[in-house]
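Notes follow once the structure below has been shown.
With one protein chain removed, the remaining protein chains of the complex are shown where they sit.
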Amino acid sequence: MRRAAVAIVKLTSCSGCINEFLYTIASYPELLRSVSIVHATEFQDLNTLEDIDVALVEGSVVTQHQEELVKEVRSRARTLIAIGTCATFGGIQAGRVGEDLRKVILASYPNPDFISALPDVKSLDRVVKVDFNLSGCPVNGDALARLLVKVILGGSEVPIAESVCSECKRVGVLCVMVSRGVPCLGPVTLGGCGAICPRFGRGCYGCYGLNTTVVDGERLARFSEVLEKVGMGRGDLEAFLKYFSFSALTKIRVRE
Amino acid sequence: MGARLIPKVGRVVRVVEEAPLVRTYHIRVEDLAEPQPGQFNVLYVKGFGEVVISISNFRYEGASAIAEHTVRTVGAVTSYIQTALNVGSPIGIRGPYGRGWPLKEFEGLDVLVVGGGIGLAPLRPILKHISRYRDRYGRLMLLYGARRPVDMLYKYEYGEYRAIPNSTMLFSIDMPYIGWSDYVGFVTDLIDRVSLDPEATVAYVCGPEVMMKVAASKLVKRGLREDRIFLSLERRCRCGIGVCGTCQLGHLFVCKDGPVFSYQEVKDYLAVGGL
Partner (left out) sequence: MAAQLTKYFKGGLGDLRALFDAVKNYVSVVVGYRVSGDAVGFGPVESLESLPLGLEDSQAPGAYRLSRGSSGFFRHSHASPKYWLHLPVQEVFTVLEDYAVDIARYDTYSAALFGIKPCDLVSMEVLDRILKNDDSYWSRRSKIELVVVEECTVPGATCFCGSIGTGPSASTGFDIAYARLSNGIIFKYGSEKGLRILEKLELTEVSEEDVAEYERAIARAGELTRYLPPPSEISKSLERSVSDTSFWKEVSSRCVGCTNCNMVCPTCFCTEFVDQIEPSGRAKRVRQWFGCLSHTYGQVAGTHYRPELYMRYRHFVLHKFLFYPKQVGLVGCVGCGRCITWCPVGIDLREVVSKVVSRYGS
């Protein structure tokens, strides 16, 4: 079998998803043998862009340069997979949207003059056509590997949109919210993590992003009342949503 | 465990290009029971999943069965079928499943077949059946519509259909095309262009659900009995044998109670959106 040419593109992000991918690929030697990494933003000797079978893009678009880069990647890639919540929803850096950009830059960088950020933080699907969105902070390496194999073999995956709760119940985890009153965003969050947080007794904070196939602004507002009752204030909820579901918030109508 | 969900492994022996993104796969498989017209098989492509596909033709060649499946590329599994399956490819197959078209019960009646697009696939065995047992039925009327002339299925067989004695074939396309001299408009409009003996006609309909609803209500207006109008319905089908639950339409499992239903059985359910 011809090795598939894979590009690992990094935009604004923490590299956690790329790390996850590297861990996973290291534990699937067979997968390693079927790909050839032809571009990787973070590896110095692999930074030219050729024709690509699969582009794995981590991170969100926050500069003009990135916007152009993503468009170029798209034009060269047969398949483009957005990996991680930065790429699929905007990610943590979306937390700065709406703040004074200059102040944010001054607070973050010793040499602010080199920074040219756009005021918005965009998920990939707001810039180019994305073939698969695999969210998660970080992305689920196994899920990524499974999808990648299918794509390499010339196919794709039947998508499933369900909540974290579905996974919780299949695993048989005791619901932290119902049984202990711990605030949990699982009911409105896309599954895919295997309910990691509830398995460790913690509430989900929504890192796979809002399940917008179901949750609109009205439902979110009503759900926030439930969270409030168990002690999660509006401020915290808004912060989580901004960090992990930013592009969804721009799409759904949020009730004031 | 779970033996009912295990496919038999067959092989593609022929691929026919029917229309853009539509192909008919002839699949050879050992010991597959003979299907009734209107039944379906579940096709499995290794590692990518299963799809429910009507049996559009069937024959035995010695001990092995040859099932024909006309597949339209629409999503994950069907795209993979389109890209990866060629003559010689192995493919998983289980079936036949479901309740097909009731034909025996209506011997002696005129037969009206109304198909839209890919919906001709499950109707094709009716045409084959009638041509084989011609004297058992009255007039045969086939009304078939597709988006464009190029989208019509089984074009290579129309000569054969036309040769069936005492039959009428009317075709329609959605939008005008150069060289098209038949009807332009909805296939259901063609119902107005055939003469029907409402007392002695049975209708078999398959196509998009809206089209089937329009066809059924037109036929009812023309005086056909609701229990003599049959529709082949579609829902999200996963298992094909009534255990996954996802094809339910009201209390009916499309996969095992159907996919063919009389209009009388389903009209109340179809009238409410999202049941």
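The letters A and B name the chains in turn, as written, and every chain counts its residues from 1.
By definition in this document, a contact is a pair of C-beta atoms (placed from the backbone, for glycine too) under 8 Å apart; a residue touches a chain by one contact, two chains touch by 3 or more.
Quick caveat: nothing in here was measured; it's all calculated off a predicted structure.
Undergrad: Just to verify: which one of A:17, A:31 or A:248 makes contact with the chain not shown?
TA: A:31
Undergrad: Consider the whole complex, including the chain that is not shown, and state which of A:9, A:69, A:128 or A:149 touches that chain.
TA: Of the candidates A:9, A:69, A:128 or A:149, A:149 is in touch with the missing chain.
Undergrad: From the list A:104, A:215 or A:249, pick the residue that touches the absent chain.
TA: A:215
Undergrad: Can you list where chain A touches the absent chain?
TA: Chain A touches the missing chain through residues 1, 28, 30-31, 33-34, 146, 149-150, 152-153, 158-163, 165-166, 169-175, 177-179, 181, 184, 186-188, 211, 213-215, 218-219, 222-223, 226.
Undergrad: For chain B, which residues lie in contact with the unshown chain of the complex?
TA: 1-7, 9, 44, 46-50, 74-75, 78, 90, 92, 234-236, 238-239, 241-246, 248-251, 253, 256, 271-275
One rule holds in what follows: only the chains that are shown with their structure count from here on.
Undergrad: Contact residues on chain B for chain A in the complex?
TA: Those in contact with chain A are residues 45, 47-49, 75-77, 79-80, 83-84.
Undergrad: For a test of understanding, state which residues of chain A touch chain B in their complex under the given definition.
TA: 149-150, 153-159
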